[in-house]
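Missing here: one protein chain of the complex. Every other protein chain is in place.
Chain nomenclature is as follows: A, B and C, assigned in order of appearance, with residue numbering initiated at 1 for each chain independently.
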Amino acid sequence: MTKKSNTKSPWGGRFKESTDDWMIRFSASIFFDRRLYAYDIAGSIAHCKTLVKAKIIKPGESKKIISGLQQILKEFEQGKFKVKESLEDIHMNIEQRLIQIAGPVGGKLHTARSRNDQVALDIRLYLRDEVDAVQKGIRQLVKVLIQLARQHVETIIPGYTHMQRAQPILLAHHLLAYVEMLARDRSRFEDAKKRINVMPLGSAALAGTNFPIDRKHTAKLLGFQEITHNSLDAVSDRDFAVEFCSASALLMMHLSRFCEDIVLWSTSEFGFLELSDQFTTGSSIMPQKKNPDAAELVRGKTGRVYGNLMSLLAMLKSLPLAYNKDLQEDKEPLFDTVETVKGSLAVFHGMLKTARFKKIPLKRLAEEGFLTATDLADYLVMQNVPFREAHEITGKTVAHCIATHRHLDQLPLAELQKISPRFKKDVYDFISIPKSVQRKNVYGGTAKKRVQEQILRLSKIWK
Amino acid sequence: MTKKSNTKSPWGGRFKESTDDWMIRFSASIFFDRRLYAYDIAGSIAHCKTLVKAKIIKPGESKKIISGLQQILKEFEQGKFKVKESLEDIHMNIEQRLIQIAGPVGGKLHTARSRNDQVALDIRLYLRDEVDAVQKGIRQLVKVLIQLARQHVETIIPGYTHMQRAQPILLAHHLLAYVEMLARDRSRFEDAKKRINVMPLGSAALAGTNFPIDRKHTAKLLGFQEITHNSLDAVSDRDFAVEFCSASALLMMHLSRFCEDIVLWSTSEFGFLELSDQFTTGSSIMPQKKNPDAAELVRGKTGRVYGNLMSLLAMLKSLPLAYNKDLQEDKEPLFDTVETVKGSLAVFHGMLKTARFKKIPLKRLAEEGFLTATDLADYLVMQNVPFREAHEITGKTVAHCIATHRHLDQLPLAELQKISPRFKKDVYDFISIPKSVQRKNVYGGTAKKRVQEQILRLSKIWK
Amino acid sequence: MTKKSNTKSPWGGRFKESTDDWMIRFSASIFFDRRLYAYDIAGSIAHCKTLVKAKIIKPGESKKIISGLQQILKEFEQGKFKVKESLEDIHMNIEQRLIQIAGPVGGKLHTARSRNDQVALDIRLYLRDEVDAVQKGIRQLVKVLIQLARQHVETIIPGYTHMQRAQPILLAHHLLAYVEMLARDRSRFEDAKKRINVMPLGSAALAGTNFPIDRKHTAKLLGFQEITHNSLDAVSDRDFAVEFCSASALLMMHLSRFCEDIVLWSTSEFGFLELSDQFTTGSSIMPQKKNPDAAELVRGKTGRVYGNLMSLLAMLKSLPLAYNKDLQEDKEPLFDTVETVKGSLAVFHGMLKTARFKKIPLKRLAEEGFLTATDLADYLVMQNVPFREAHEITGKTVAHCIATHRHLDQLPLAELQKISPRFKKDVYDFISIPKSVQRKNVYGGTAKKRVQEQILRLSKIWK
Partner (left out) sequence: MTKKSNTKSPWGGRFKESTDDWMIRFSASIFFDRRLYAYDIAGSIAHCKTLVKAKIIKPGESKKIISGLQQILKEFEQGKFKVKESLEDIHMNIEQRLIQIAGPVGGKLHTARSRNDQVALDIRLYLRDEVDAVQKGIRQLVKVLIQLARQHVETIIPGYTHMQRAQPILLAHHLLAYVEMLARDRSRFEDAKKRINVMPLGSAALAGTNFPIDRKHTAKLLGFQEITHNSLDAVSDRDFAVEFCSASALLMMHLSRFCEDIVLWSTSEFGFLELSDQFTTGSSIMPQKKNPDAAELVRGKTGRVYGNLMSLLAMLKSLPLAYNKDLQEDKEPLFDTVETVKGSLAVFHGMLKTARFKKIPLKRLAEEGFLTATDLADYLVMQNVPFREAHEITGKTVAHCIATHRHLDQLPLAELQKISPRFKKDVYDFISIPKSVQRKNVYGGTAKKRVQEQILRLSKIWK
């Protein structure tokens, strides 16, 4: 712990001892913030132009700086840039290299800014792009779902509550429930983007810069709609990272629910679904296995995104204004969330696209779970039996079926009428599974007509 | 664990044994969902009218039902309603009482709905109101902040980064940083409200109702802008609760940061602030103490809101569609979050309104922390010294001050020029603390003019 | 917010204004800490005796105080004690009442202690008892599991990995897996208790008391093994609450896994289990439903305990020493965790005790999922085929079965030998489901003999 690094740190002036090597490693962010290089360079180019506009640097100097930055960008893209741990972060690495390339004039670039507003800018630029990438992933997934829904507007599956068979529904209806969730996710990411897409540069360390720069100009060059209104807030605000992770946590929660359905449907007990070999794996010891790994992994990774959210919230709690070093811990959870969400959406897309939904024979649907018992109750209600009484009668009918090992539609009318004289011949029409589905003909219901109405609406929205 | 309850449960029909008493207590939600009574009744009245419109019940029946419901509302408001634990939840309590009052016709009210869509409606109605209450609390707090800012556009305090004195700023600027945060909070709650304000009734248990009701009519009666598009999603969606808690977690995080500032400023070491007796407490053992309890409590309660968010996210993870009983665990964390947030905002409002900010003598500001060292560096940059070199020279100047126990403005020009010949007489103008503040004259900066610009802008927005 | 309370607060001396009423409500803990009354009184009685020993109060005074405290205890137990919100917490409520009963001498009881060490004592006393209650709940549950295991040492069910049928196992073996988890839970609560069971009184506000009391004497009177070693730590330590919640989070996680099994097994698709009417509920709309509510609720409440843990951890983060008011937020999450865990264990116990496990016909076991494919591979390995090759051959055999819609044991030897000449007649012995179970005859394996060995071991441990 006593070896010393010889690299000059950016704050060398008043320090007599150099930083402990171990400490450098512990506090360096270059290992993870290097991914921001393109955003850092883009931000610097815009800043440079604003400095020219403010006559702080000359056009000739600006030319040198910008061409130096462009060269650095190329070096990164070609994998030739050598990052130095001792330079702590991506900003210092680029600046030092710029000075190597462009000479002392490179040192002028940091005029009128601080790393505090610079890093805030970089993450916002990065996250703005990544929100778009996530939106693209959501859209792709939704499109597969709508396509699958189109194919399955006549496929009947059991609908469940409490994991007990409840009522028959269309598979298309079930799939579109996830589209609703994803639509809310999209809307949340859109809302988050409004608050991400704000330009902080010019806030300097915390108080605003001494130099008369035109912050709106920088914003315009970088495509921002708005600029921050308070310099203290601008350098210490990480709401955007938390909000992105919150929206991601909800998205992953939705996917985890879908995963659960997929894992269940892939069991030999349910047997509603066969995933493709491409998105399943086998066992190293049990040769017959075909494991829904993709779904399990996405479900597991949900915990990870929750953890990232909690990590950010806990980190930010009780930090006094303005910048504190704790804020450096914003990046890894954010980056990990971005990668996890994009990966999960992509894998989900592939998994569903290649999956095969099996038709469940009507006979099997009728055999298990009394799926149309509610319809029987509603039949009675339509005969003017108060709902609670109808419910009671139906309960007895089901109990009678269980006791005599029959389905609802196997009870002869006479037996039904012994339970309640209200039962007429047309009752069988009510307890038919396909007719039960048809009868859920309310807006948002599972009747084919209603599902098709949604497919139409959604196809327009998600084109 | 073997005693049995004799109260008839709503699903009695096919059950032979009655529910275990312990189990009833464990699963009953009436202890906490009773607060939804007014929303449950309002929803029922609207539903009743929609049933009339659909000719499912007759106007005369409707009249009896509605007047019964109004009577129940009165009973609640007068504290006369006796809730029964054995009836499990608020919905069954009200329904059973309705049947007592209105007779068997009361049993018709549950036609075309299920508790699954009913509870979804109730929470949305409740939360819609509570979002408005939270917004009101935010607005009140912001108004106090703007008012305080107006009073302190000339009060200079040290601005901190890493809790080290960094640059002088206006107290007004610091306070307005929190207004920015609260503005984002407001905007997030507004966004959340769009997704809360959607009408689920008619989704029934999961598949949609068998009865041809006009869902948009119910929505209109209850003031909803939109209705849900998918019945499965409608009964299993709790995004709105999570999103409310996410927005609350961010709000509490902001307050916790403010609390930290307040606690620090109230120490005898900082001494920037004196809280009123009304919002502090003393010690049972140390008579001299004046403890910033309100700030500490809000800070502590931040953890609670984080916990509620995590609780909801964990609960929802991997739940297959559609309704599962786990969802009942949505209410307590949500209710607790609502109460905590409203209480924290109210206490904060009172604490700030009665607080007294002390003026810090310029002498003290100059003595500690070299607040204008950055200005010194910027002075050099304006003499065309590249930023990095200017930074280096300033560092040496500060080190020299520390070694000789003086402040920046106590170094004679000759000594300054020994460090760098660039220093001219006008440098003292740059290291004056009030002038340093004035010079942060960029949009969003701490110059008085800029802060007043913000006060004006914010006064318009938050009127 | 401007009304003032007239009740005298314990720190009245230097305060000119009385506390804001709203603030009193916000900061009062009496609503939840009243449950500590018996511990507060027990602690006070012991403290009183120690004060006598130190000659700080006289035996006669002590007699009055103790009899006053005993009267207060009775008042609480008979529901006659009137708590006052304005007195903020349980400690002040009891003290004030004591002074009413015993006169000014009651005011001497607070000598040599502070609310800071007093509350630390109370929670430790409370939690020590509650750990025992939780242990009792664990033991009861384990006993039911062992009993069920005894009944099912011959019941074969499919074992799953990735929710895919993997290998046949004994139901007893599956149930005992949960006993292992609960054994670790027990061991964690035991460990936690060591750190709970430490006596803090005498630490006073933070520095230790000025009075020469014998802290070990108080400890002895209250049955503590150890006393705290550092007064600052003693008043600011809440590790015990966090540790209890951590252990509880793991316990609930285990129960949530069990719940998932129970919910799955109760589906009509799996059909391995029928829960009793006592621990299930029906549907308000679907008369045929029998919902595993108890299991769903425990699963849902797992999120709640996670949330409580996170709440405590977030609250404690970055609190400087020593006591801060934030610590008051320790109680509600802790109390809620205690109640949730005890309730969940009790409901689980009842649910399992009244559940009926159904035997799965061997025919059904053979039909789905190729449960003995691994045995087939191991058969080949025993014929000296390297494992990886054996795995490959078995994979092909399974594929062949799927293609020709047969089970493993329906392939004639000739066909098997076409796939690999290594197959001999004795292979059928290997792919028999009951024999496969028998062959897992390694310590900890699912062979009946091995499971009985565990039942014996566990019966001794958990008597």
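Heads up, the rule we're going with is that a residue touches a chain if its C-beta (ideal position, glycine included) is under 8 Å from a C-beta of that chain, and two chains touch if they have at least 3 such contacts.
Model, not experiment: these values are computed from the prediction.
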Quick one: which of C:D132, C:E154 or C:E180 touches the chain that's been left out? C:E180
Touch as defined at the start, partner being the missing chain; which of C:I138, C:A205 or C:A294 qualifies? C:A205
Looking beyond the chains shown, say which of A:E85, A:D293, A:E368 or A:E415 touches the absent one. A:D293
Contact residue for the chain not shown (choose from C:A322, C:A366, C:L411 or C:V427): C:A322
In the full complex, which residues of chain B touch the absent chain? 161-167, 263-264, 266-270, 282-293, 296, 310, 313-314, 317-318, 368-370, 373-374, 376-377, 391-392, 394-395, 397-398
Positions on chain A contacted by the hidden chain, ascending: 1, 4, 9-20, 22-23, 26-27, 91-92, 110, 114-116, 204-205, 276-279, 281-294, 296-297, 299-304, 306-317, 324-329, 332-333, 343, 346-347, 349-351, 353-354
Considering the whole complex rather than only what is displayed, give the residues of chain C touching the chain that is not shown. 10-15, 99, 104-105, 107-111, 116, 159-163, 166-169, 173-174, 176-181, 184, 187-188, 191, 194-195, 202-213, 215-216, 227-237, 239, 242-243, 246, 249-250, 253, 256-257, 259-261, 264, 299, 302-303, 306, 309-310, 313-314, 316-325, 374-375, 378, 381, 386-389, 391-396, 398-399, 402, 437, 439-447, 450, 454, 457
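Everything below uses one rule, namely that only the chains that are shown with their structure count from here on.
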I need the residues of chain B touching at least two other chains; which ones are they? 10-15, 110, 116, 204-205, 299, 302-303, 306, 309-310, 313-314, 316-317, 324-325
